[in-house]
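Take a look at the structure below.
Part of the complex only, each chain left as placed.
Which chain is which? They are A and B, in the order written, and residues in each are numbered from 1.
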């Protein structure tokens, strides 16, 4: 598979740069990163639902790296492939055909995540 | 409550104009409207989850009327107020403070929906 290392590369780059950002002494960014983590914790809604929400939001906003991040989380929480396709469907209906290119790339990344399970 | 009739007015206007659009002989629009309905039907994910997905997508895309529509559906499917606040939180973290004005208005509309239950 051509993108076999896409997951590993994305995670490594993300981690390296996040460390640099958190290594600065900018309190607003540090707190926003913490808050971002808190947002998806179990509460009135379980984490798996919140990750699906974060994922569909990333799809319609067409943020490639956000999509990869939430795909990884959805895979961790056990979202199934038929469920993932239904989330793709919501994203494409709400956001239109401009979401199709991100659906193509998301599917490639998802297949790599599933293959690694 | 100042907006007591916001729900009724929104629904009436939406219905009237949708009928006009569907009354035209444009097949693409008719089929898209049908497809929009299909998207949120029970499948690998239940309708309630899909409505939450449609709602959070509408929030981050800041589509006022879409927000109202999905708030109505979420209320019908039994989403609770603490759950709704957690969806607001995801939308505001992903989409930033530009989502706050829609959160204010969504809360007003949600209160009206809850009061009518």
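By our rule, a residue touches a chain if its C-beta (ideal position, glycine included) is under 8 Å from a C-beta of that chain, and two chains touch if they have at least 3 such contacts.
As the structure is a prediction and not an experimental result, all values here were calculated from the model.
Visitor: If you could, jot down how many copies the complete complex is built from here, 2 of which are displayed.
Guide: When the whole complex is considered, it contains 6 copies.
Please note the rule applied: only the chains that are shown with their structure count from here on.
Visitor: Could you report, rounded to a multiple of 5°, the rotation needed to superpose chain A's C-alpha atoms on chain B?
Guide: Between chain A and chain B, the superposition angle is 180 degrees.
Visitor: Measuring from the mean C-alpha position of chain A to the mean C-alpha position of chain B, what distance in angstrom results?
Guide: Their C-alpha centroids are separated by 23 Å.
Visitor: Where on chain B does chain A make contact in their complex?
Guide: Touching chain A from chain B are residues 35-36, 39-40, 43-45, 49-50, 52-54, 56-61, 66, 80, 82-83, 85-87, 89-91, 93-95.
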